[in-house]
Structures are given as C-alpha cells and as structure tokens.
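Of the protein chains in this complex, one is absent; all others appear in place.
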Amino acid sequence: MASGNGAHGALALATPAQVNRDLLERHQRRTGDTYWRAMALFGALFVLGIIGFLMRLSDGFSDKAVWGYYAAVFAFILTTAQAAPLVAIAPRIAKGHWRRPISRAAELWSVVGLFNLLLFIPLLWVLPSLEDTRRTLWFFDAQDPNFSQVPIFSPHIWATLALVGLVVTGFMLLWVSALPDLAAVRDSASGWRQRWAARLAPNWQGTSQQWNFLYHRTGILGAFYFIMLIFVHFLISVDFAMALVPGWIDALFPITHAANSLQAGTATLLLTMFCLRQFGGYKDYIGLDQFWALGKLMFALSLLWFWFWFSSFIVLWYGKKPSEQAALQLMMVGPYLPAFMAAFVLNFLVPLFTMIWNPLRKSIWGPTLIATSILIGTLFDRIRIYVPAYSVPGIGNRFVEKHELSEVPKSILPDMADIFMIVGAIGGAIFIYLLASKVLPVINVWEQKEMLLYRVHKPFHRIEVLVLGKRD
Amino acid sequence: MQEHIQLTPKEINQELLSGVLGTPKWWLGLVAFLLLVFLTGAGAFGYMLNKGVGVTGLNRPIMWGFFMTNFVFWIGISHAGIMISAILRLTQAEWRRPVTRAAEVLTVFSLTAALMAAPLVHVGRPWRAALWVFPYDFGRGVWPNIRSPFIWDPAAVMTYLTASTLFVFVALIPDMAVIRDRATGKWARQIYGYLCMGWRGTPRQWKLQTVAGILLSALVLPVFVSVHSIVSWDFAINIGVDGWHSTIFAPYFIIGAIHSGVSAVTMVMALMVWLWKWDKILRPDHFDAIGRLLIIVATTWFFFFIVEFFFAIYTKEAPELALRELQIFTRPYVFLFLIFIITAYFLPVPLWMFKKVRRNVKWMFWTTVSVNVGMWLERFLIFVPSLARKTPLEFNWGTYHPSIIEMLMVAATFAWVAMGMLLFSKVFPLIPIFDIKEGMIVRDEVKIGRAIVPASIRE
Amino acid sequence: MALRSVLGLFTDENVVADAMDSLRAAGYTSSEYELLTGVPYPEGTFGEEEPVHKLYRWPLVGAACGFIVGLVLTTGTQLAYPLVTGGKPILGIPPMAIIIYEGTMLGAIVFTVIGIIFESRLPRLFMGAYDPRITEGYIGVTVTAEEDRMGQAERVLREAGAEDITRGWETPR
Partner (left out) sequence: MAGENWGMIVDVDKCIGCQACVVACQSENNIPINEEKHFNERRAIEWIRVERYWEGEFPDVKARFIPIMCQHCGDAPCEPVCPVFATYRNDEGLNVQIYNRCIGTRFCSNNCPYHVRFFNFWEPEWPESLHNQLNPDVTVRSRGIMEKCTFCIQRIRRTKRTASRAGADATDEEFERSLDPACVNACPTETLYFGDFNDPESKVSAMKEKESKRDGRAYTMLENLGTNPGVIYLKKIDKHAEDVAHG
C-alpha cells in the first residue's frame, strides 16, 4: 500500500495529559450554536414524528397493512443505529488502533436502542398472534399436538425480551467502557455533569484491578452485544416479516438482515464521524485514518450485501416453485421493484463503482457520501421487505392458505402519517444521540490516551515509520 | 505474544531451503508410499472406466455419493489458502508470514484433487466429459448450457485454480532467486534463473511484489467467495431434493470450507514442524493465533449449521422431516452424525479454549485432524441422506453403501494432495523466505515503563 | 561506448544510505545507480526515490476484457443454440451474471500478474551487476555508466564503506 505517514489523524497533542485536558475541555465547553440549531431541527422532526404516530394510531390496529411503513422504520433504526456499536466492538477485539477515537461515538448509538424499544411496543399489537397457524420460529400449530406447546404470543414475548436484553447490554457496554472517562469528568467538571459523573462512576480510581475488569468486561459485553444483535435480527426478521408472507422460506434471510445491519451500522458511524469532525470540532482526533479504515470495511460489506442477496435470489429464481416466485414477485420484481432497485443501486452499485478507487476511500468526503447512499438504500430495502409483508391479506385469518401467496397485493405508497413517522423516527434517534453526547465525552478519552502509548513514530534509517504495539 | 525469531538471513536461507537443496531421509519413502496409494486409486478408476459406473455403490435415487462428497470436501480445503493468505495479508496480521505459502500450495493441490474427485471421474462417460471441460466439442455446434450449475462450476474452479497458481507463482519469484543463488547444479541454476526471470531485488521489484500481494489478495477474495457459493448451488438450486433446496447453502458452505480449510492448514503447519524441524520459524505463537481464529470460525460455522437445520424443520414439510429423522436418529447415520458433530465441533472447540492446547503442536494437529474427519462426514450427511429421502414419494427412498472402488479413489485424492505438497517442497520452499526476512525487519517493540510490547512497523 | 557496471556490497543500512548520497554528490543520476536487497525494506529506508508504477490500471483493463469475453460467450452460445430448458429464458441474466463474473475476475487476475511482471521490468535477460550474497543479507549498490566513470564510482563506493566491490559486467546498450 502507498505510504500513509501523512494520512494518520493529525495528533498535535503529544502527551496523555494534554489529550486529557483538551478532550475534557471540549466536552464541558459552553455548547455552540450549531448544536442548538441541530437540536431544534431534530427536535422538531421528532415532534412531527409523534404527530404522525398519533395519526396512525387513530387508524387502530385492525388493519396491519397501514402499519407497514412503521415496521420498516423500526427495522431501519434496528439496522442502523443499533448496529453502530458493533463497529467499535469488532476492531477492539481485533486490536485495531484506528478505532480508538471513534469507539465512543459508536457505542453512544446504543442509547438510541431505548428509543427503538419504545418504537417496538405498538408492533406488539400490530402482529397477530400465532392462532392463525402461520409459520413461526416457535413451531406453534394448533392442529398439530406436537407443536402446540408454546404460548400463542411467543413472538411478542421473546422478541421483546431479546430487544430489552440488547438495549440493556448496550447500556452496560457504554457504561463500563466509559467508567474512566466518567471518573475524569467527576474529577474535573462542575455542576450537573460532575454530579452525574460521580453518581455513575463513584469508585473508579484506575487500579490495575479495575483496568483488568474494564478490559475483560468490555470484551465480554461486546461479544454479548454482537450475539444479542444477531439474535434480535433473527427474531424480528422471521416472526415480524418472513412468517407473515405465506410460502416465503428463505433460510438466509435472517442472516442477510443482520449482515445488512453491519453495513448500515458502519455507514451510520461514518456519518457520525463526519459530523463530529466537520461540526463538532474534533478535526484533531478524527482523521483520514478512521475514514479510510471504515471506508474499506464499508466497501467489503457492500460487496457482502450483494453476495447475501444473490445467494438467496439465485436459489429462489432457479427453483421456480410457485411459492418462491410469489415471494420474489412480492418483494423484488413486482410492485416494489422501484424500492428494490433503489436499494440495489444505493447499497451495492454505487459503493462498488465508487469505492474501488483508493483515492476515494482515502478521503473524508468519499466514504461520507457513500455512507449516505447506503443509509438511504437501507431505508428502501427495509421498506420493500416490511411494507409488502404487512400488506399481505389474510395474516391472522386462519382460513387463508398459508403455504403459498395466491395473489400479490398492490403496492402501498406512504401517506402523510408514514412520511411524518419516517422523518420523525430518524429525527428522534438523532435528537437522543445529541442529548447523550452532552453527558459523555464523544471521544473516548482513555482510549485516546492509551493509544499514545502503543503508537510511536520512530526514525528508521532515512525515514520515519509508525510503530504499532499490540498488547497480548 | 510473538516471540522473536533470532536468525540471520543466511541462516534463514539454510533453514528453509533444507528440503530443496538437500533431501530429507524420510522424503523418498513417503513419496513412494503415497504414489502407491495414488496409483491404486488410479487403477480403481481404470477398472471403473472399463466396467462402468456400476462398480460404485450408487443407485437410484442416490446418484451422487462419495465422489461428490469428496469433491466438495476438497473444494472446502482449497479455501484455506486464500483465507489465510489473503485475509490475513489484507488485515496485516503478522503471524501469517510463515503460513502463507503452504496454505496457497494446499489450495492449488486440493483444487486439482477436487477436479479429480468428481467432475471427471464420477460421470458416466468421462471421455466425453473431458471434451466438455476442456476445449469444448464445438465441431458439432452444440454449445454448453450456461444455465447449468455444472457449467458455472468449471468456470469458477478453473478461475480459482488459475488465480491461486498465479498467486503462488508471483510470491515465488524472489524465493526462486534465492535458490538460483544457492543451487549447486548447473542445470538447477539455469532453470531457477529462467523461472525467476532475472530477479535482482531492486526497490521497484520489491514494491511491486508488496503491491501484488495486496492487489492479488483483494482480487482473489471475491473469486474465493464465488467458488464455494457456486459449488453449493449445484445442490441448493435442486427442487427435486428437498434437503438441498435452501438459500443458506452458499454462506454455510463457505464458512464450513473455511473451518475445514484452516484446520487443514494447521495440520500442514504441524507437519512442517515435525518433518522439516522448522520449529524455529513456526512458533507456538503461530499455533496460538490460528487456534483463536479457529474458535471464531468454528463457532460461526456451528451457528450456520444450527440455522440451516432450524429452517429445515421450520417448513414442517414431510420430506424434510423424514430426512432429518434419517440423518439424526436412524442407524447407521446416527453414528455418523454423532461422530461428525463431536469431531467437528464439540471435541476441538472446547479444547482450543485452553491456551496450553493452542500452543501445543501435537494437540493442534490431532484436533484439526478431527475437524476434517467431521467436516468430511458433514458433507456426506448433507448429500447422501438428502438424496435417500428426496421427495414425498417414499416408494423410491433409498440407501447407499460405498464400494471399495469409491473408497480407493477417495484415498487416492488424499495421497495426491500429500504427494503434491511433498513434491513441491522438493522444488520450492514451503515457507516464503523473503516474507520471513521481511517480518524480521518490520518487527519492533514499544517500551511502556518496564513492559515491552511487541510491535510492528507500518508504512 | 559500452556501459560497465560496478557493484558494492554493504551490510549496514545507514552506510548504504550514505553511499547513495555520495553517489548523488559525485554526479550520478538516479538512473545510473541501483539498489539491490534480499528483503523488501520499507520504502525510502535508504533515501531512494519512490518507484512509480501503473499497476492499478492492469486489473481494470483485464476486468473489462474478461467482462466482454464473458458477455459474448454467454449471449453468443445461447443465441447460437436457443434451446428452452426448464422454462428458463434464453438470455436469463442470473446464470449469465455468474459466468460473466468469473470471466471478469479471471481477466483481472491474469492481467494483474502480467502487469506485475511487466512493471517489475521482468523478465530481465541480462542480469547485469549482481552477487549471490545479496540474497544472503548483503545490500548491493550498482552503478552502471560509461567505462571511464567506473573508477570514480568504485572509489565512491569504497570510501562509503563497501565491504566488497566487484566490477566488469557489460551491459549491452
């Protein structure tokens, strides 16, 4: 690879003490106008979303079809915001130093999980119980005595528990990995911040025992968050989408659903990084290094998007069973072709043909723009899955054929309430993220300090090289 | 923790070329034995060619048996080389250095074994199949049917074989220059001189060598993914066999391939330590690192296994349920299933959790052998019971007993790969010499207080 | 006038860097002296110029060729022999995509390897100044120039601290 000496995030601050002071100062500084403007904007969107939700609520839960866009938005937040923390977890396990400045920004997205948990609640009323003998993860079948041993509300119960587990794990991870920073805030800040930090990190002193605890717990919680996320995607994608479409059997779909979330999570984090760098004043910390590394990751995940999609598609296309044809018709080539094409282009074609150029990967704007494209594409992708799935007639009706979709329903366009809810939910997620960023430093202070220990610039004969140490 | 290899470049040359410039005592005997096994298999093939496919245990409905299982197994092993070599190169994992060459060569030979294992020998009329794989019989104006997965297969496997052979060749150029400089015979000097094309080691050549490593890795990876996906579609696109028709097959096969492939590389590493005494270069660290990788790979594979299984019973369709019953609860498959699940996952993975096991060559060798036994059975259990319980027409359900001919030919592929690796090791170094030397240059350490943390130079 | 080469062998990296400086000071251009190592050192270790290459173009050209060949092959054979099988379209895109994809990747890889060899300036028919010890850890610096400047080159290399100096290879022009 080309020499990247100048490409690393410029570190003007050489000693841990300087970094500490600088970052804590930035965190506690009087909030600027940009922040308030953003808060106002996203707060307004949030309110709009609540209005949209109330409009939708007035339609009641009897018609599932109108809730399709709502389900898509829920899945979208699950796919983007709740997956973003993984981008901090995976490189931490692989001991990549480049992740250090952005790991907090990633983990902070787990706060939005709480918001998504609230979004999930209405879906419990939207989703019919298992009494209609549709397929389900939980093998409920009223006719078959072997399969009727589970509660008829299994999908609702277990998906809720799993989602709660995911959110709790996310908060735990955020809290444990922020302990040293909270202690630093506790020791240096004043006012409400100090009180909160003292409450959250009462006895962090930085003993080696505490550090070992921290390394250990972040590792375990990270792995657990990953497993929980896959599990939640599994439950949601099967019981809240796949099982609603008669005859749609796609064993890969839950994994595709989760894999898409890795791509979208990376894109979310890239946009977050861009905003922190451009508007948050963290230019000194977040540099080309991070954009380059995440850009490469996002490129690889965009190729995986295609691979996962094609692996499902070729089997269904070639198999040509009527049930498979109907499922393809419903979600890809039929009424939702435009949404699918948008997802295909934005999630795969655009990243493919732009990101193969290294100069573009290794820039600030390149990965950011592609990340935007991917996020929009993911929204379309979720819409083309959830809206048709919820619009299939006969869900909840036990007298409707459950093994094959006999007629593909017409497409549903978003109405005013849907549009309000889409922008509102996204606005709300960002609003909550912005709030959270005031409580915790957005740049991980201790990881940043630790990096200075392991990352040394040294002369090597006639050049200066970067030496990266890796702790066992 | 990466322990330091304390060798001068000259010592590295001597150490790693010991097999090329000299002949280890055991070498000739081992090659002769493998050749014998291989020739027995070839003889069995000759017999089959003469008599017909009837000499196998195949029947209706089990039209694919040992050969296809073996084919998929070897395709799986071939995914090791690129997994180790390309992914670890792209992620700049330092411990890859001594392993890459052996892994790539394993890829090449196992791909040839795969070609040998099925497409050519298992068909009814191999003489016509040869015309179909190699220059096609254009004369009669009949073109291949590109809608068939059996046309995608050779396209993918040939691409992969060409790519990995070239990959090995490019990385061999500097090492062949080393042999050219060391070889004593006039002919050897001449031949290695031609092969390395006059390599001198200018900064330009080295830079291109480095760029080539990364660029070719990036290009081979998508091929790597496509090969086993396409092989899996040989099965997954069948609607005639309910147990095969699953969308998860492509990723499931890939991760299974990586599982068995990385295990095979570990076996080769252990053999390199034992046979050539390269323990100065292949340290316990390397086994430790590959052991950790294996835990992740094995667990991901197991997850896919569970999902595949789960969605088979999710449909609650009769043939699927009958198949699972045969596969798991019926003799003799129940024994195979138990052996498979224990050897492929429940025996090795808990063992790898212990650092002592991961750092012990013997343990790593035997656990990875166990994985490959299990993974061979895994393929068998996917293919054969599914065919035995193809559709709801239970009148046609069948059983399968492999014949001795099939077993001999399967054994021959194993002998072929082992023999190929040994022959290669006689002509070229199995551990990339320049990579080891480079690893010593970029190795550094960072001092933090009294602790010394191993580090590496990044450009 | 024929060109002659001289080769100085060094063991210490810093000495090599100094030797290259001295050569530069003595008026040799960068095309006249060359560094030979047995290991890839990080770029610029000896203060040498960064080699410029155009390798990244090769795979793109190869991919384009492979894509076209794949496309022609898949469409051509199906149109030449349009048999309906299994109710699948004659020009079904998914199977064609698979073959075209493999063709594209094969083209890209083959061209890349050709590109690597070409850009490395291989094969080199005439070895020029070389010593087998280079693959044993020595670092070589060669100077290739007119015969009358050989003495000076040899002197510069010796003064810079070369352990051994050999000369006398002729490079045909």
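Just so it is clear, A, B and C label the chains in written order, and each chain counts residues from 1 on its own.
In this section, a residue touches a chain if its C-beta (ideal position, glycine included) is under 8 Å from a C-beta of that chain, and two chains touch if they have at least 3 such contacts.
Just so you know, these numbers come straight off a predicted model, no measurement behind them.
Within the entire complex, contacts from the absent chain reach the displayed chains A, B, C.
Touching the missing chain, out of B:Leu7, B:Leu21 or B:Val53, is residue B:Val53. The missing chain, though absent from the display, is touched by one residue of A:Arg21, A:Arg217, A:His403 or A:Lys438; that residue is A:His403.
Considering the full assembly, B:Ser148 is the residue among B:Thr8, B:Thr91 or B:Ser148 that touches the omitted chain.
Residue B:Asn238 is the one among B:Ser164, B:Asn238, B:Thr343 or B:Ser456 that touches the chain missing from this view. Residue in contact with the omitted chain (choice from B:Arg128, B:Lys280 or B:Lys447): B:Arg128. Although one chain is hidden here, its contacts on chain A can still be listed: residues 318, 320-323, 325, 403-404. Hidden from this view is one chain, which touches chain B at 51-54, 58-64, 122-126, 128-129, 132, 142-145, 147-151, 234, 237-241, 387, 390-396, 398-399.
Taking the whole complex into account, chain C touches the unshown chain at residues 81, 83-88.
By definition in this document, only the chains that are shown with their structure count from here on.
Centroid analysis (C-alpha atoms only) places C farthest from chain A.
More contacting C-beta pairs link the chains of A-B than the other of the two pairs A-C and A-B. Rounded to whole angstrom, the centroid-to-centroid distance between chain B and chain C, based on C-alpha atoms, equals 30 Å. Averaged C-alpha coordinates put the centre of chain A at 35 Å from the centre of chain B. Residue positions 42-43, 50, 56, 86, 98 of chain C are each in touch with at least two other chains. Annotation for chain B: residues touching 2 or more other chains are 210-211, 222, 457, 459.
Within the complex, the chain A residues that touch chain C are 3, 310, 313-314, 317-318, 320, 358, 460-463, 465. If you check the complex, the residues on chain B that touch chain C are 8-10, 13, 141-147, 151-152, 155-156, 158-159, 162-163, 166, 169-170, 173, 177-178, 181-182, 197-212, 215-216, 219-220, 222-223, 226, 230, 434, 437-438, 441-442, 457, 459.
Chain contact summary for the complex, chain A toward chain B: residues 1, 3-5, 94, 135, 137, 139, 141, 144, 147, 230, 249-255, 303, 307-308, 311-312, 314-316, 318-321, 453-454, 456, 458, 460, 465-472.
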